[in-house]
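As you look at this complex, bear in mind that one protein chain is not there, while each of the others sits in place.
By written order: A, B and C. Residues from 1 in each chain.
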Amino acid sequence: MHSIRKILIANRGEIAVRIVRACRELGIASVAVYSDADRSALHVLHADEAYRLGPAPATDSYLRSDLILAAARQSGADAIHPGYGFLSENAAFAAACKDAGLIFIGPGAESMALLGSKTRARQAADKAGMPRTPGSTQTLESLEQANEVATQIGYPVMLKAAAGGGGKGMYAVYSADELQTAFDNARSEAERAFGSSEVYLEKLLLRPRHIEIQIAADEHGHCISLGERECSVQRRHQKIIEECPSAILSEALRKRMGEAACRLAMTGGYTNLGTVEFLLDSEENFYFLEMNTRLQVEHPVTELVTGIDLVQLQIRIAEGYPLPFTQDEVQRRGHAIECRIYAEDPDNSFFPSPGKITRLLQPSGPGIREDCGVYEGWTVPNDYDPMISKLIAYAPTRLDAIHKLLRALDEYTIHGIRTNLELFKRILADEDFRIAAIDTGYLERLLASPARKMLAEESATFADIAALAAAFMERDGSPTPAVRAARASSSAQPAKWKDQARREGLRS
Amino acid sequence: MHSIRKILIANRGEIAVRIVRACRELGIASVAVYSDADRSALHVLHADEAYRLGPAPATDSYLRSDLILAAARQSGADAIHPGYGFLSENAAFAAACKDAGLIFIGPGAESMALLGSKTRARQAADKAGMPRTPGSTQTLESLEQANEVATQIGYPVMLKAAAGGGGKGMYAVYSADELQTAFDNARSEAERAFGSSEVYLEKLLLRPRHIEIQIAADEHGHCISLGERECSVQRRHQKIIEECPSAILSEALRKRMGEAACRLAMTGGYTNLGTVEFLLDSEENFYFLEMNTRLQVEHPVTELVTGIDLVQLQIRIAEGYPLPFTQDEVQRRGHAIECRIYAEDPDNSFFPSPGKITRLLQPSGPGIREDCGVYEGWTVPNDYDPMISKLIAYAPTRLDAIHKLLRALDEYTIHGIRTNLELFKRILADEDFRIAAIDTGYLERLLASPARKMLAEESATFADIAALAAAFMERDGSPTPAVRAARASSSAQPAKWKDQARREGLRS
Amino acid sequence: MSAGLVKIQLLLGGVLRSVTLTRGEREGSYAGDLDGQAVEFDAVSLMPGVLSLILRSGTGAGQSYQCVFDQADPETGTRRVSIGSHTFAYQVYDPRSLTGRSKRARQDEGTLLLKATMAGRVVRLLVEQGAHVESHAGIVVIEAMKMQNELRAQRAGQVTELRVAEGEMVSAGQVLAVIE
Partner (left out) sequence: MSAGLVKIQLLLGGVLRSVTLTRGEREGSYAGDLDGQAVEFDAVSLMPGVLSLILRSGTGAGQSYQCVFDQADPETGTRRVSIGSHTFAYQVYDPRSLTGRSKRARQDEGTLLLKATMAGRVVRLLVEQGAHVESHAGIVVIEAMKMQNELRAQRAGQVTELRVAEGEMVSAGQVLAVIE
């Protein structure tokens, strides 16, 4: 055991806040780092200490391992939690932490390099006898090579960043003439997001579900599965809604997938928390997709269903403690669903919508958890991922959780930036989602279908209320000259307005 | 089954908001009622509809069953949820609802009259063979009669409101010369709080724990126990911290107390949720105290540990559904602790501190639930109970839950009114509380002991930061003439300030 | 006797609405007229930009609404109001500014200005100046918050101007290219 006293969190936003909270609950001091865009960010306010890294671009701040290690030295931190994204799956950074005498809260650099690289992990999966989708097990050196592999396995194919995650640098390619643009875009996006332009490609399955297994491995040779998450609701390969458990997984299949995930992790000498992602076809065949060698965005749904605090568990494992429970002791109860709230404009192809949050009214109460990275008055910067918060509901059944989420969404108001809040209401009310008839193409199909029009009557009522409220709100405002003239003469003729006949249909 | 479409909530504050949320999750319309002091209250904003009752005093509004029934008629509600306090244990009101063709979400008027009256319930407990504390089983008609009973069973004794709950109208009497004042005060407080001045008295046990059993009974003859809550941390008989499970209850004792509670409820023909309160002595003997024939303030700790939404369950039972689980299917997991946040002044004997909330920064994140009845900008009225919110933590173990609560309390800031937030930090850090060495006198003893002084160094650091922050904040303020003079001359001598020697000990 | 409080016209959801309000007898109560329809309600301001409104007439009598206002756009005067999950944009009606806008719109006929829909960085130009493009052809790729967005021509034409270069930061609404 090597007791950790102070953790530097090499991340930002909601996940940095999440980790600060775990530190405080364990009596461990927390150190935030920040770019110039994040001086006033929530994670800086919550942490015990805070150090500036550099200018706003991630390549000048959150991706600069040298600056992060310098901040660790300066603060006297003895461990680093990388969160997700940024340097969390960078084996060189993990190794550099170790060289600097710091505990990296995650797997060792070698097993990260093996299992975290999408291409090498596919080789390891082959060795462990795990089914995987056809495609390259090597980084594509050139467009020609990409063309060759794609032609061999047949279109459609998927281009992916070897160092990637979170849907970034992923491009579906349906025919050969789309390959060049996709190849260039994927490499460029991968370079920007992960500091490596390496990409590979694999066969695109039709209508698969995305099911992933959360594993936990200690430094004493134990590895267990904490169950699955279903993350099939995606837009542009970016998860939008995740849930635990999956509505369609049988106990037998859950066990088989959990065992396969643990086998892969053990093969790779993996420690700490990790997630093995699979695609599942309609015949219950699962295919290894990739392994995320870090905490996942969607870890809260597993926490709610198992009752285990995963970030605290990560820290305890990194301190050298054995897992505090066996596979059989992991109890699942109830159903949890998470919505990822993004600063993006639903009227503009969900393009990012950074800016100042002028109003933030957040839900709470029974069965609702929010892991939020922003606050009213904060300006969401242009430089990073647009996810600003995660809203999670927990209830005895999936349908109860859906109803709790809808209730919470009704209580949620964000002004100043556009968000995808309305999208969740649409999904959660959708019949296919309710019966869990979802796959990774579900959301794109839903978005392509015409939105259910609000009942005309309901819409008219709200518009009436809006008009009354606006008139009330503007009663002391600065009216235009036309309005001022009208107001001056209004006291002479109030009776007239009241005498007008009621219009039928308008709430009378 | 009689499906409920619209529920009028005959209450205010956090519990009214709690019930609105349950309604929305079940697709049932909600109707709020309010006094003039509560026009802008959170429950009015959350509900689908809202109707004014009358002036601020509860006797002119929330205790006026005629006005509440009129609002129910006007709104077309088909059911009434009484919450806790106010008319929730008023059998005449329950009967009036039924007469008006409304479903009262709670027990029938007759079993409420039997089990809700403290005196008649004690008679019922005798019949059911339950142990209870010695004392009167009749309302005390006069001071003389009180004197007689007290002398017979011996001091100390406890005076209690027959219609009461929530610690109101309760007075401990340690000797005969204190009896008259206590008798007058108890009757006066009972009259104001419950509309009935009836009081009774019982023997005061020494250092008992307060343990209560949550029961649920349907209209088909099933009654089960949802486990216990420990509510021993009280000030002036008002619960401050509640938890589930109790740290000291054995499984065997839990079962015995649960069975006794169900026996009493079945004897009284009880339906819907109810709580049977017991005192537990150090030899694990339990004594029937009273039954609360309604939802309890502290119901969330049971919800978190059992995973059951108790308000939704109340509504389903009232609709005529059988209990959806058997006694054996109720799973307990983890530990939950609730803090009742009161608007009261810790520097002034915890006297109520109503007023405008000028700043409200609330905690959230993993393991934290808040059931809150206020918002920033709202003025807490003078007319009602000072509880403004409930902060609840849930974690695998009791100690984990304590740490989560402390973390959440660190994130909590309320300005404009005084609150008891600091008190929770003191209790949760207290060694006796941590080892669960608590009884109903625990908190009064803690408060009588000198508060642990903050380490001088820690306190000095925060005072230094406060001084720097205040100087920064006042930099653009309107300085006094003295300050203005100083500032005018400051630009001439900046070098001098910097050259001053560093003081030792002050963070250098 | 109640005094006139406000008489106002609003452009709300593309529809012109006329509202007059007078104070009612009780504090916080109002009577008014919405497009010729008499209406009574209670309203109270909860904090700046947030009000509670309860209808007191019509079939919706008793309905309680929380209305949350955004700050008005300083340029256009447009303001959003959210009622639960329903959001409406409105402007206080001013005939002159409307005329102005439609005149400007006419000026642009025949010319398509491709504008940045959001602030970000230009990561790639997909055409060269002078190129002829089809409708929906990609013109510029902008990256913001790690997301790339391809801006496309809304109709066919010639790219007569490319006003930005790769690597350049652009702000929302900035003209990126001119297509004629």
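What we mean here is this: a residue touches a chain if its C-beta (ideal position, glycine included) is under 8 Å from a C-beta of that chain, and two chains touch if they have at least 3 such contacts.
Since this is a predicted model, take the numbers as computed values, not measurements.
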| item | value |
| --- | --- |
| Where the missing chain makes contact, among the chains that are shown | A, B |
| Sole contact to the chain not displayed, among B:Q74, B:Q145, B:Q327 or B:T461 | B:T461 |
| Listed residues A:L45, A:I153, A:L253 or A:L361, member touching the removed chain | A:L45 |
| Full-complex contact with the absent chain, from B:D99, B:E422 or B:E444 | B:E422 |
| Subunit A residues touching the omitted chain (full complex) | 31-32, 39-40, 44-45, 47-51, 74-75, 375-378 |
| Missing-chain contacts mapped onto subunit B | 168, 184-185, 188-189, 192-193, 343-345, 348-349, 351-354, 358-359, 361, 382-386, 409-410, 413, 415-416, 421-422, 425, 454, 459, 461-475, 477, 479-480, 482-483, 486-487, 490-491, 494, 497-498, 500-503, 506-508 |
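We take it that only the chains that are shown with their structure count from here on.
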| item | value |
| --- | --- |
| Pair of chains ranked first by number of touching C-beta pairs | A-C |
| Distance from the mean Cα position of subunit C to that of subunit A, given in whole angstrom | 29 |
| Intercentroid distance (Cα basis), subunit B paired with subunit A, Å | 37 |
| Geometric centre distance via CA averages, subunit C-subunit B, whole Å | 46 |
| Of all residues in subunit B, the ones touching two or more other chains | none |
